[in-house]
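With one protein chain removed, the remaining protein chains of the complex are shown where they sit.
Moving on, here comes chain A:
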Amino acid sequence: MSRSGAMHTGRLQRLAEADRPTVTFTFDGRALSGLKGDTLLTAILASEPSLRDAEFGPERRAGFCLMGACQDCWLWQEDGPRLRACSTLLQEGMRLRAAPPDRWPGP
């Protein structure tokens, strides 16, 4: 599975303002860290190549429009509502997952 496989290099390259305070969070159980002011998309893709599996195809997804219009970057909290990774700011201690929690009805 590419998600836990060899490639753990982040997709993004930080070009500016990288001296903000560190914020820690988990993504599918893995401990990661981002910077204060990062969106969830920035924080995750700084250490991972993608966000989630596509529902309708074999490929992975990593967001597309970054302005809340395409809905490609949906993520879930372990306990809480669905989020758009491109427009939600990272908060200390967030516990995020790439797929909806395994219960019905979903949030």
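As a convention for this text, a contact is a pair of C-beta atoms (placed from the backbone, for glycine too) under 8 Å apart; a residue touches a chain by one contact, two chains touch by 3 or more; residues count from 1.
Here, contacts and distances are computed from a predicted model.
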Out of "Anti-sigma factor antagonist", "TerD family protein", "histidine kinase" or "(2Fe-2S)-binding protein", the chain not pictured bears the UniProt name "(2Fe-2S)-binding protein"
Contact residues on chain A toward the hidden chain run 2, 7, 11-18, 20, 36-39, 42, 45-46, 49-51, 54-57, 59-72, 81-82, 87, 89, 107
